[in-house]
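Submitted below is the structure of interest, expressed as structure tokens.
Only one protein chain is missing from this complex, and each of the others stays in its spot.
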Amino acid sequence: MASSFGRIFKLTTWGESHGPALGVVVEGCPAGLPLTVEEIQFQLDRRRVGQSRVTSPRNEGDRAELLSGVFEGMTTGAPISLITYNKDVDSSKYEPLRDVFRPGHADYTYWKKYGHRDHRGGGRSSARETWGRVAAGAIARKILATVGAEVYGFTRELGGIAMETFDRAEIERNPVRCPDPNAAALMVEAIERVKADSDSLGGVVEVRATGVPPGLGEPTFDKLDALIGQAMLSIPAVKGVELGEGFGVVRSRGSEANDAFYAEDARVRTRTNTAGGTLGGISSGEDIIVGIAVKPTSSVARPQETVDVNLQPRTILVEGRHDPSVLPRAVPVAEAMLALVLADLLLQNRASRI
Amino acid sequence: MASSFGRIFKLTTWGESHGPALGVVVEGCPAGLPLTVEEIQFQLDRRRVGQSRVTSPRNEGDRAELLSGVFEGMTTGAPISLITYNKDVDSSKYEPLRDVFRPGHADYTYWKKYGHRDHRGGGRSSARETWGRVAAGAIARKILATVGAEVYGFTRELGGIAMETFDRAEIERNPVRCPDPNAAALMVEAIERVKADSDSLGGVVEVRATGVPPGLGEPTFDKLDALIGQAMLSIPAVKGVELGEGFGVVRSRGSEANDAFYAEDARVRTRTNTAGGTLGGISSGEDIIVGIAVKPTSSVARPQETVDVNLQPRTILVEGRHDPSVLPRAVPVAEAMLALVLADLLLQNRASRI
Amino acid sequence: MASSFGRIFKLTTWGESHGPALGVVVEGCPAGLPLTVEEIQFQLDRRRVGQSRVTSPRNEGDRAELLSGVFEGMTTGAPISLITYNKDVDSSKYEPLRDVFRPGHADYTYWKKYGHRDHRGGGRSSARETWGRVAAGAIARKILATVGAEVYGFTRELGGIAMETFDRAEIERNPVRCPDPNAAALMVEAIERVKADSDSLGGVVEVRATGVPPGLGEPTFDKLDALIGQAMLSIPAVKGVELGEGFGVVRSRGSEANDAFYAEDARVRTRTNTAGGTLGGISSGEDIIVGIAVKPTSSVARPQETVDVNLQPRTILVEGRHDPSVLPRAVPVAEAMLALVLADLLLQNRASRI
Partner (left out) sequence: MASSFGRIFKLTTWGESHGPALGVVVEGCPAGLPLTVEEIQFQLDRRRVGQSRVTSPRNEGDRAELLSGVFEGMTTGAPISLITYNKDVDSSKYEPLRDVFRPGHADYTYWKKYGHRDHRGGGRSSARETWGRVAAGAIARKILATVGAEVYGFTRELGGIAMETFDRAEIERNPVRCPDPNAAALMVEAIERVKADSDSLGGVVEVRATGVPPGLGEPTFDKLDALIGQAMLSIPAVKGVELGEGFGVVRSRGSEANDAFYAEDARVRTRTNTAGGTLGGISSGEDIIVGIAVKPTSSVARPQETVDVNLQPRTILVEGRHDPSVLPRAVPVAEAMLALVLADLLLQNRASRI
């Protein structure tokens, strides 16, 4: 159960970090959508490790193969299967971790739940699983584009350094994906410092969707907010999610927090966007704004107290080429999740009126 | 779609604020659970309005009828249907709101989505819908009790006033459900001030689960964190959710954020609980800790800028006996949602090993 | 689990034969559909017992209350809740059956599965549960009517007597709902004979849908055929289902079984309809034709060999006012199930193309 997400536009991911391959099956993609593997690869490349000195230099062999659901460049309505083979995986370094639980990781809980687990590189719990989400998200983006909607994301805060200016064009120009070039420089420095210190940093990623038509979201339990909550908190290392002002709104008064309505160009707008683009769990037509709290990377090359499967105390030091901060790579994953939620709700919404 | 929640233990709520009745159907409750309507009513009474001077004095007629699924005091495995009739509803005061959109409410988005809506008291989007969640949650609590797990919640912060001490016994002794009696007194004052000012306040509710066995949560998309995210953000007025340190963790380093493992009484424990009781989306056996951001009540008796269905500018003033802060009543709703998530995952977990 | 059916247009039934009430919640009905409780009651009356001398004379108190989802005569998109209270139920006559298993009924299997069961009148396993299906089906019919599709059914064979002529107008004119008045008369006689003999009869019900647009059905597992299979075999007493020629086609050759295509009035038609209106599990635009095998009523007032919960041999004789053949009443239930499948697929189909 539960490797699937979505009701109409639905993805199912499979594969382990050090298994032979990973992949995703996308069901419910409408027929007639032009789609090439290159468009999907473009997003996968944004997620790839080894893009710069602040992310891990491993080569994950991320090349996608498109195996079904597309015929002569167009989707057919059949499931779309995408696969990538894991190359050059060296699992030997994980051998010492076979019977010991890395703090902050899923080692202990998987072992307790399943009894039997693939410990290599985190196995199924590895962030490598997000490959399929980004691949499926690339298709979701194309569906959104048919109504003029678009998703983008960036690093809002990293290691305590918050962005102060916003220039969307800056985002992909720096290795931390921060729209403020000065903050970006400070973030890069902070990462290098913490890396030298064998430690790691967390931060806040923000994802937005523009051009989203009003009406997306299904009351009661599939509110747009609720599905975004599920989607974002399903990403490894994410420990919080908020819409619009989110946790900030709790200190304002109702008269301040309510976004006033006005009419512009024959459509209803709000003067402010405290709510982050949803009202009653349904999109209002304003930008969807989502913030997610990303914890610092759990793998740190410092001695840590833990136990093994026999409940004996152990000290471990998780070596390897881990990202000192996963934020830059979390951006395309969070974008993908938002796109997946919106594309699914867009299709669901077609059945809302007779 | 989407008035249902859960995979095995599943609830479906129905009903509008000013319709003849509201209710809930609970599917997948195991047979053999002793259950009385009084146990359910006890939780419903905790949610009821008019409990004190800081919540709205309306009488909602919350009396539950238990119509199926229980025979001679024990569940049978069949769907459990619970219903309450809306009494003394006076919809006339909503007549002026028929064609105008209240800021902060779902009026505009429902109208845009469905074309046709029951505008009386918010209709389906009213928080009155949470009646069924609390009723179903009472059953979920009984399932959790069979393994020794329990859920409780409280107000952590309200109108900028944060609790500073924690005494669980205090929670139900004050009208704001705050475990710190001094903070509680200040919160009550703040509510009365804002009420006199025809305005409203938000805050943060915390819910916890104790005694939760390790192993609950289904990777990948039905992680415990992810389902809690969906559950909490499906509650009206909630705009953020976090687990454990949540947004606070983003400023710590990995070496600080990782909860060290040790063994105690033949089981694995963690020295700290930064993660809030989950690792890799699966319960670790530590307390589940969830914080949710609740926005200030949208209904305020102050002039607000808006438009009507013809896109003409309007000024409205939402009168009525609305809670100046929904937090005290949000506590049992959030508890119910956490109980529902955990009970469902507990049942799902039975299939995790051969 | 499993008291729900459908993906977008979804119903959930609840209630026991001798409990206080029964009902159904319908999710996913599009907004803007005119709907009155009388339209629903009309179909419920067709299902009611005591309609004639060949069906059971009990008064089930089938009056429906419409509790949500409709505002000012039109659906709102919110869940539609329908309920009926069980009146004048006398459960005392079931007391002797508390610990003994009636052959042909679910008594033994429910007891074995759940340990604890409501034995009165079959409890949840009673055909009384179909009340909610017929109520929901009435709404599904209205959705189908918006595209010009319609569902009807009849008794094709009863007690070995097969219809020989077909006049749709005859169906509702005789108590067995047979389109052949001569066969109908023979069927009525057969029922009266078997009733005098304290026994019961089975038969074949046929349901058809006309005006169904081509394109309904979702490959691979939600083929129109497959969902009809599930729908029909979920009706109590049904033991077989076939589409078009069904079991008859196994003796023809491919060259005979294939329905030849031709064009008429700018649309594709087939010369014959051996397939019963589906190709590859998707509607072709021809009439959907479904046959279902209905077993003879299990409750017969004759001595039968059985055992009790202590595995001791017992002889029972199931007295009471049971239908000697359920076929006439199975017709509206089967119609409802077909309507439910088609309405759901019609809504799903809106997402099949970009």
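Order as written gives the chain letters A, B and C; numbering starts at 1 within each chain.
Going forward, a contact is a pair of C-beta atoms (placed from the backbone, for glycine too) under 8 Å apart; a residue touches a chain by one contact, two chains touch by 3 or more.
Bear in mind the structure is a predicted one, so any value in this text is a computation, not a measurement.
Partners of the chain left out, restricted to shown chains and counted across the full complex, are A, B, C. Here the missing chain is touched by one residue of C:P30, C:P179, C:G276 or C:P328, and it is C:G276. When the full complex is taken into account, the listed residue touching the unshown chain is A:S68, out of A:S68, A:T146, A:T165 or A:T315. Only one residue from A:V25, A:A64, A:M187 or A:A343 touches the chain missing from this view: A:V25.
Touching residues on chain C toward the chain that is not drawn are 1-5, 7, 13, 101, 103-110, 112-115, 124-125, 129, 157, 159-160, 194, 199-204, 214-215, 217-223, 225-234, 236, 238-247, 249-263, 266-268, 270-271, 275-276, 278-285, 293-300, 302, 304-307, 311-313, 348-349, 351-353.
Although one chain is not displayed, chain A still touches it through residues 1-4, 8, 10, 12-16, 19-23, 25, 27-28, 31-32, 65, 67-69, 71, 74-81, 83, 113-118, 123-124. Counting the whole complex, the residues of chain B in touch with the unshown chain are 7-8, 28, 30-33, 75, 77-78, 143, 146, 219, 347-348, 350-354.
Keep this in mind: only the chains that are shown with their structure count from here on.
Innermost chain of the displayed assembly, by C-alpha centre distance to the whole-protein C-alpha centre, is B. Distance between chain centres (mean CA atoms), chain A to chain C: 46 Å.
Taking each chain's centre as the average of its CA atoms, chain B and chain C sit 39 Å apart.
The distance from the centre of chain A to the centre of chain B, with each centre set as the mean of the Cα atoms, comes to 26 Å. Shown for chain B are the residues that touch two or more other chains, namely 1-4, 7, 13, 113-115, 124.
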